[in-house]
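Yeah, one chain of the complex is gone here, protein chain that is, but the others are all in their spots.
Residue numbering begins at 1 within each chain, and the chains themselves are lettered A and B in the order written.
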Amino acid sequence: MNAAASVSPWQRLWGAYVRWSTHYPVLAALVPFVPVVALWAAVARSGLFPPVFFPGPVVVIQKFGTLMANGILPAYLEDSVIRLAAGTAVGLAIGIPLGLLVGLSDRAHRALWPVLLFFQAIGDIAWLPILLIWFGFGLTTMIFVIVYTVVFPVVLNTVLGVRSVPLELHRAARSLGASKARVVWEVVLPGALPNIMTGLRNGLGFGWRALIAAEIIVGTSGIGFLMFDARRAGSVVEILLGMIVLGVLWYIVDSWVLAPIERATGERWGLVTRRD
Amino acid sequence: MRRPSRFAAAAMFMLPLLALVVIWGAVVRAFDVSPRVFPAIEPVLKAGVDAIRDGTLILHIGASLGRIALGTLIGIVFAVPLGIAMGTNRAVSTFFTPLLRFFSVLAGIAWIPIATLWFGYGFGAITFVIFNAVFFVVAYNTLLGVTGIAMSLRHAAASLGATRWQLLTEVLLPGALPNIVTGVRTGLGFAWRGLIAAEMIATNVGLGYMLFVARDFYRTEVIVLGMIIIGALWLLIDRLLLAPLERATIERWGMVRAA
Partner (left out) sequence: MKSLTIEHLQKIYFDPFANKQVTAIRDISLAVEAGDFVSVVGPSGCGKTTMLNMIAGFLAPSGGQIRVDGHAVHGPGPDRGVVFQSFALFPWRTVLDNVAFGPKMRGVPKARRHEIAREYLALAGLSHAAERYPNELSGGMQQRVGVVRALANEPDVLLMDEPFASVDAQTRMTLQEELTRIWEQRRPTVLFITHDVNEAVFLANRVIVLSHGAVRDDIAISLPRPRSWDALIEDAGFKALAARVLQQVRAA
């Protein structure tokens, strides 16, 4: 066994990587994708799969450029994002108050909890056929689906959060002169906030998936439509492009916006969140 | 607090739902709702009985359940060993976590278009979507679970004489099990939705198909029947299978999940 006094070049490289990625966490998130993209390019070039089924990264990037330049991608992206945002806003507006009600009232809980679970179990997508009958192939149908999808995780997690606020906090507030309504606003809502964030995060995770499915089936515009329309034309490039755009977008939103907020509310206030 | 018997708990669960059914029947009658908008209770029941009699219901349910069972099974079988293998080496796990996270984030429905391109319409594409949803989510969660096992536990096992295989079966698997179960539950959630969506688009048998084709003929009673069956099936799977599994591992062992 020898005691190496000198540092090998691999160690220096690893040391540099560790230092940089601590300063710039973006690096740690991006670097692992480099070998994947390289592998992708190699497999595509090797001709193992016909280019019709498996295009290389270069072609995809070119298509990205084209679709950005002629405004199609930004337009579709805008459509998808607006639908998701609108649906989420409505979902929160319904879900949080409903969650408060069910969480605070034992009677409401007994009456509504099984109903909520059952309707959540039906799932957003199964509603599409009847929604198409009611509202046709349009925006209302899509927004409804997203609202439906977002509402349940939000409600269920809000209920969890509300019920995790200790009774003593209620009592402390009341004995300091707060009315029942004030208690909800000043104590229950902040106390349940970390869980609400978890619910929002989960809801969005299911929500964007429901959006894509709805866009595929309802088919007017949006990233989902882009992918399925390309599939109909047999063009795989846009499909891959769409998937990458979706993945990158959601990765950014979830990892760098939602997760930090979820952690911040939970950690700053020393509360514990549970994933549901 | 005395826990109600399982029978009593099930009854308490059903009561609000039964109340909902009663309300349903009353509303349809009171407002004279057109059957093209929403069916009354009797047509739905009749549609159910008919579908059972001519075998189509069993066919559709069987197709859907078959696809989800197969896709989930294959997904888990590949994902868990991969997750464990990646998790045992710290450098490998640190490097691959963002990658696996990206794919688990994309998993499921987003793969429908490319799946139908690669596998054509039918069983293959749908089962792939299910497999995809389960595989990435379970692999990611397994990875999280294994890396979350305290080093001291691995050391303890080693200093008690465990071989590498024993370390795997006695420490890594049980240690990662809560995360694996969470992964299965989440992945199955995505897979179930992917199943229904894919069946609407890409096949001619299954619950999703049954719903979608009924729409063409404004047969709302079949649609509602299908929706109830889908809801009941998922409730059964989740509440009778997954939630107890989660409770048995996490709560009994008092372990904390990595978020």
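By definition in this document, a residue touches a chain if its C-beta (ideal position, glycine included) is under 8 Å from a C-beta of that chain, and two chains touch if they have at least 3 such contacts.
In this text, all values refer to a predicted model and were calculated from it rather than measured experimentally.
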item: Among B:21, B:162, B:213 or B:245, the residue in touch with the chain that has been omitted; value: B:162
item: Candidates B:177, B:191, B:227 or B:242 - the one touching the absent chain; value: B:177
item: Touch residues of subunit B, complete complex, unshown partner; value: 150, 152-153, 155-163, 166, 170-171, 174-175, 177, 249, 252-255
item: Positions on subunit A contacted by the hidden chain, ascending; value: 1-7, 11-12, 14-19
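Please note the rule applied: only the chains that are shown with their structure count from here on.
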item: Centroid spacing, where centroids are CA-atom means, of subunit A and subunit B in whole angstrom; value: 18
item: Residues of subunit B touching subunit A in the complex; value: 12-17, 19-20, 36-38, 94-99, 101-103, 105-106, 108-114, 116-118, 182, 189-190, 192-194, 196-197, 200-201, 207-208, 211-212, 214-215, 218, 220, 223-224, 226-228, 230-235, 238-239, 257, 259
item: Complex contacts: residues of subunit A adjacent to subunit B; value: 28-33, 36, 53, 110-115, 117-119, 121-130, 132-134, 205-206, 209-210, 212-213, 216-217, 227-228, 230-231, 234, 236, 239-240, 242-243, 246-247, 250-251, 254-255, 273, 275
